[in-house]
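Before I ask anything, let me first share the structure, which is written out below as structure tokens.
All protein chains but one are shown in place.
This part shows chain A:
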Amino acid sequence: MQQRRDEILAKKAKLAELKRQRELRASQATARQSISSSELISPTPGRADNRREIESLINSLVGESRPVSVSTGANSPRRGSRPNSVLSAGELSIGNNSEFAAPANANGQVASSQPQVLSTSLRTVYECPPSPVKEVFSYSKGVQTTEEWTSPRKSHTLSESEDEEPPVTASPSKRLSRRQRDREQELRDSIRKEIEEELRAAKELVTDGVLKPSAAANFPARALTAEELKAVTQSEDFMDFIDRSTKVIEKALDQEYDILTDYTLQVHDIDDDDEQHGNTGGKGRRKVKEVAQFYDERWSKKRMISSIDFSPKFSELFLASYTKNPTAPHDPDGIVQVWNLHLHDRPEFVFHAQSDILTAKFSPFHPNLIIGGAYSGQVLLWDTRARAAPVQKTPLTGSGHTHPVYCVDIVGTQNANNIISCSTDGAVCGWTVDMLAQPQETMTLIAPLPAKVEDLSPLCMAFPQADPTFFLVGSEEGTIYPCHRYDRAGAKAGVDARVSYKGHAAPVVSVAFHPARGPVDLGDLVLSASLDWSVKLWKVRAPATTSAVVAAGGLGAASGETQVSPLLDFVREDVVYDAAWSPVKPGVFALVDGAGWLELWDITVETEEPVARISPSPRKDGRTMLSKSLNKVAWEPTEGKRLATGGIDGAVTLCEVGPDLGGKEGLKNEEWTMVKKLVNKIEAVGVNNATAM
């Protein structure tokens, strides 16, 4: 204890000592400064005195015939102005010290020789300690003389020719060697040189403003060597920066509206003739117009689009999943690109997978998560906050899928949701988002009895808005089957054998429930697209009442099965790859076909012909053959004004529809009742009569 106290005391003493010393130093410094500042106020006499003193000293040392007029220089106008300039320059150098310090390094080699000469000559010449002013001055000299070495040389030669005459004519000194005298002269010259320099700098400062000379002096601090450049440009930080900043700049450049447009000046004709301009289809309020195409030279090349989905949170973002690029075996087979409406040439994000991605979807409950299904049977999960590789994926083992996964969905609520995936061997798995190592539930769909084989290969799957336990699958043989995830009254988990929706003669590639959000419930309407060149409209029986229907109708009592026929049949001229309901207009849907048409239908207006159609403009350097087929279509869910479509050529095309086909303004309740009435009428009259009406 005692020892420790002693230690502390010793330390305290030391501290006090240090403090005292610092104070001493500080006071000395301030004294020096005050001297120099007093010099600033009344420069000429003190300076002249000082000079004279030095000169006399030098003369006494050198000892003879130096012309007095030159050395004192008090009378000549040029010399007279010099002390002022020195001081103003000195003042300047104090202010600019930090800025001048940087170039000092660059020219350090040259600069270092100068103070050395100075110090030696000072020591040899003066017996007495140099005056504080002189000291400050000589110090700043060492720092300041560094810039602009080419021009001083000129002035140096000039001054030499002027001043060197007296020493040359003078006889050699007795006590000092000629070399020392030369050195003396050199010092003098350099002082003058510097004064001139600073005078000029000061003048420039006054005329050009403060920033410019200092900027020129310290920029750049130094040029980087090739290795340094390489190190910097290859660092991860740098890549990251480039990635982020170029996105920002491309968005800035892609911004089409010029905020500085002055409409009072009618200089340029503002082309508002949309009718002729660009790629459009349909007329008037049912117009559809191509807005933009999205294609990335690096990643979209030679790939096909396998699915498109809009972000539920950010209406300007949408994703497209792609199959493999057969010409780039080293690139990842499957990719997902997230596109931004405001960024046309490159994706906002790119995600990779080792196998072709067949479907991908934003999680409706978490805007950062994207789920996908791969040809290898894996279900993958990406996070937009992470890198390109999936943050989670299912293992390639027997517990999950072993066949291609063409459909994934997330169902449930914000707090309790599951990923449901379905592969072409009929396996349906439920996963939790947190754990993809093992499925939470598995089920195999088997075709009901009258089918020749019990294999069922689903190509598409759809859940109704209201019920996460019931879904439809569209199969390869053309039948749409209702399925239950769990056992329920009257039905076992799996395919509901009592009802099937037969009508398509070729694989069903898409099924879609009506997004019921209106005054009339239309949630039981289903749209299906098939490779048999048709789209069909169905009315789906509610899962809970199927048993009641069967019991009451007894229609398929013999076979134990009810076959439901479609309400409406929309026959097209080519294979139809996708069909999607508008999220806001009850009677509107879009379909895409193998001929490259995007068609918009409104069943409240017309059931025989599309109300508008458009074919995305082909890419300039794209193939001419087999490049038009469109594979998928998706609506922007919140406004319902924009559609994205894409297909075999790998480009995503964004279209905007007129106010009668999309958008929330001018939405009428009658449209809902009109759809309902139409459906009721068809049900009452029968399919054939309805389509003939």
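Definition applied: contacts are C-beta pairs under 8 Å (C-beta built on N, C-alpha and C of every residue); 3 or more make two chains touch, one makes a residue touch a chain; residues count from 1.
In this section, contacts and distances are computed from a predicted model.
For the omitted chain of this complex, the UniProt record lists the protein as "Roadblock/LAMTOR2 domain-containing protein", which is one of "Decaprenyl-diphosphate synthase subunit 2", "E2 ubiquitin-conjugating enzyme", "DNA primase large subunit" or "Roadblock/LAMTOR2 domain-containing protein".
Within the set A:Asp6, A:Glu53 or A:Asp243, the residue that contacts the chain not displayed is A:Asp243. Only one of A:Leu9, A:Val232 or A:Val685 touches the chain withheld from this view, namely A:Val232. Between the chain not shown and the residues A:Gln180, A:Gln354, A:Thr432 or A:Thr673, the one that touches is A:Gln354. The missing chain, though absent from the display, is touched by one residue of A:Arg298, A:Lys313 or A:Lys664; that residue is A:Arg298. Residue positions on chain A in contact with the hidden chain: 147-151, 211-212, 215-216, 219-224, 229, 232-234, 236-239, 241-246, 248-250, 252-253, 258, 260, 297-298, 331-332, 345-346, 350, 352, 354, 387-389, in rising order.
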